[in-house]
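The next block holds one structure in the form of structure tokens; read it before the comments.
Omission of a single protein chain aside, the complex is shown with its protein chains in their original locations.
Per-chain residue numbering starts at 1, and chain names A and B are given in the order in which the chains are listed.
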Amino acid sequence: MKFRRAGIILLTLALALTLGLAAPGMAAQEFTFGCAVPLSGLFGKDGQLVRDAYTFWMETINARGGIAGKYKVRIIFYDDQSDPQTSAKLVERLVTQDKVDLLLGGFGSSQVMAASAAAERHKFPYLSGGASSNKLYERGARYYFGTLGKATEEVRGCVDVFTSVTPRPKTVAIVGANIPFTAESCKGYKLYAEKYGFKVVHYELFPISLKDYNTMLLKAKAKKPDVLLVGSHLAVAMRVVKAMKEIDFNPKGVAFSYGPTVPAFVQGLKADANYVFAASEWTPNLPYKGPVFGSARQFNQAYRQRFRRSPDYVEAASTAAAVVQQVAMEQLGLKPRVTAADRVRLMEKLHQIDLMTFYGPIHFGKSGANREHPPVAVQVQNGQLINVYPAKWAEKPPIYPTPAWNKR
Amino acid sequence: MSTLIIQSLINGVLMGGIYALYSAGFSLIFGVMGVVNIAHGDLLMLGAFLTYWMFVGLGLDPFLTLPFSLLGLFALGYLMQRLAIKRVVGAPPIMSYILTFGMHLMISNLALVAWTADPRTVTTAYSGAHLAFWGLTVPWIKLITFLISLGVVGALYLLLHHSQMGRAIQATSQDREMARLSGIKVDRVYALTFGLGAAITGLAGSLVVSFRDVDPGMGLPYTIIAFCVVVLGGMGYMPGALIGGLILGVVGSVCTMIFTPGWSIAITFFLLYLMLLWRPAGIMGKGIVE
Partner (left out) sequence: MSGGGRRSLYLGLAAVAAMAWLPAAGPAYYLQLLTIIFYWIGLAACWNLMCGYTGYIDFGSAAYTGIGAYVAGLLMLRLGLPLLATIPLAGLGAGLVALAVGWPTLRLRGAYFAIATFALAEALMRVCEEWSGLTEGGVGITIPQRLAELSYYWLYLGLAGLLVGVTWWVEHHKHGYGLKAIHQDEQAAAQVGVDTHLIKLQTYVTSAFFIGMLGALEGSRLGYFKPDDVFNVHITIKMVIMSLLGGMGTVLGPVIGASFLQLVEDFLGARFLNYYLVIIGAIIVGVIVFLPRGITGSLRQRLRIRPGRRP
């Protein structure tokens, strides 16, 4: 008797499982997108931003009836735990098990490298707005596209802004975490600093797991640079600010490759966050305008309404990746279910597309790397992110030299 | 140049005190129960978040939150021991690795759902304030943390060796059955020990949040450093946490100054390895070897 009951339960479970597995692919009037992003682990925060960006795109599109006005969008999200092996596995799962129509890109250089390689094997276009390692474009991949600039170019605003200040700085120190994006940022800093005639007096990479930043920065302080340039992610940027204050390190300016544009930076550091510079690919006041979201300013407003905070440039770049894929789909007149041949056409289309969006011009060309955006720099002034470079878009002039720590 | 070396020595000593503070609880729990607590860093994280939320929500100064994190984490540690850890006391230490690893997954991921992955930190009017003399700087918060660390390790040492409760704990850690026969409530002693270890760790977390960012996933690296510190000093030998912490802190900082931060980590760990070969029961030779 007992056995029979157990048997029935098992059968029911098996049935439920089969139905559950078979479910995707039934509704043909919607497009299913798949996305593996880090929601836990080292990049848990950044992955969540990317997820928010895609969710926002999906909600906006669906409120207007869907892609081409009639096909709703559904996104399957998975957590890759900031692990490349898992990221590649999940892309395989999305493609072969969940049978999604198309993919949306993840976050982090290692994860995106592995995931986009898997996408390439299945001939799925993979557009990312959350990875910018130069290595992504050195593989000869045909299905990989990135809306962010290459890491070495992306940080250019950080250096360029110091050509516009007086007195013009003479020396810079460069430090950065030794992982792809941040290490390549430092390479970019060095390249442009030398180009503009700033003397690089200190250059050092450090492990991301470094515990004590004080001594590391002390070495930079000893070289008395006019400007400190930091290759950073959010947490690294916060640690650097804390340590600089503790050791009383007062360069005339300090700039970060990434971090200050995320709201958590100002929330955590409060007044200590003031006056730092950051590179940006995008700010809401840029004069960009395009399909779906209208102008950069309108995108910013809508995003604020939804999440009660301004979007970071990675979120803008990720949303733009989804938009450009959508526009290409509409131009090709794709219908659900997207076929293998459709995806090849889409890939070819994406290489040719030249589109103006709220995020700025998007043109991938042959390499898959987006055309360089003009470098932009922001500065935290009074707790607000202010566009300070280039002059034609600057909301306010940069504050330089920055006041000493005890005068902020 | 010599100022820089002295400054890096100071940084290293302060760092060592911080290492010692968050390792002391780990050492206590291992020394008494033979349990390797992989969720150690997560207790630290909980202490840090308790302080963070009291600071943000109630505007309470981080130092005023210390009693709350001591009490809160004591209660949590007591419960953890009573509900689960007691199952693995006396079993091979490997069982405790995996049980507490499961707890680590639960705590850190529940915290992730509740508080998101945002890195957070507490910035007060005095954060970053420092003593400055002879061209050197000593940040106040780290100095106070260092002194608290000395106090905690000293108090634990006294508690273990010169008090009624300490004698019960000692007796239990040496021979459980004997302790039981002589009327000691072994389960209670264990629960108190675990609670105490957790409380100190929570305290460390409350202090860390003032000079470092914290997030729900921060725990595991802290656990690993605590493990290293404690093994270097000798498992279960309380002053060893301080000695181990100071060695790791000073070597790390001075090597960062002389070489690079990357090489300093390589050298620190290689040195740790050599010291273990040289003194297989910790640097003082007083650790427990099972």
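We adopt the following convention: a contact is a pair of C-beta atoms (placed from the backbone, for glycine too) under 8 Å apart; a residue touches a chain by one contact, two chains touch by 3 or more.
All values derive from a computational prediction rather than experimental measurement.
**Student:** So one chain is hidden, and I want to know which residue out of A:Q85, A:Q352 or A:N406 touches that hidden chain in the complete assembly.
**Tutor:** Final answer for the missing-chain contact: A:Q85.
**Student:** Identify the residue among B:K86, B:R167, B:R188 or B:K286 that touches the chain left out of the display.
**Tutor:** If we include the chain that is not displayed, B:K86 is the one touching it.
**Student:** For the chain left off this view, which of A:T32, A:S110, A:T147 or A:N214 is in contact with it?
**Tutor:** Of the listed residues, the one touching the omitted chain is A:S110.
**Student:** Footprint of the hidden chain on chain B, which residues?
**Tutor:** Touching the chain left out of view, chain B contributes residues 30, 36, 84, 86-88, 90-95, 97-99, 101-110, 112-113, 220, 224, 227-228, 231-232, 235, 260, 262-263, 265-267, 269-270, 272-273, 276-277, 280-282, 287, 289-290.
**Student:** Need a quick check: the contact residues on chain A for the chain that isn't drawn.
**Tutor:** 39-40, 77-79, 81, 83-85, 88-89, 92-93, 96-97, 109-110, 113-114, 117, 121, 133, 135, 138-139, 177-180, 183-184, 205, 207-208
Everything below uses one rule, namely that only the chains that are shown with their structure count from here on.
**Student:** Report the inter-centroid distance (CA atoms only) between chain A and chain B in whole Å.
**Tutor:** That pair's centroid distance is 35 Å.
**Student:** Give every residue of chain B touching chain A within the complex, in rising order.
**Tutor:** Within the complex, chain B contacts chain A at residues 4, 7-8, 11-12, 15, 109, 112, 116-123, 127-128, 130, 132, 137, 139, 142, 211-213, 215-217, 221, 225, 249, 252-253, 256-257, 260-262, 265.
**Student:** Along chain A, where are the residues that touch chain B in the complex?
**Tutor:** Chain A residues touching chain B: 39-42, 44-45, 47-48, 178, 204-207, 209-212, 214-216, 218-219, 222, 234-235, 238-239, 242, 245-248, 264, 267-272, 405.
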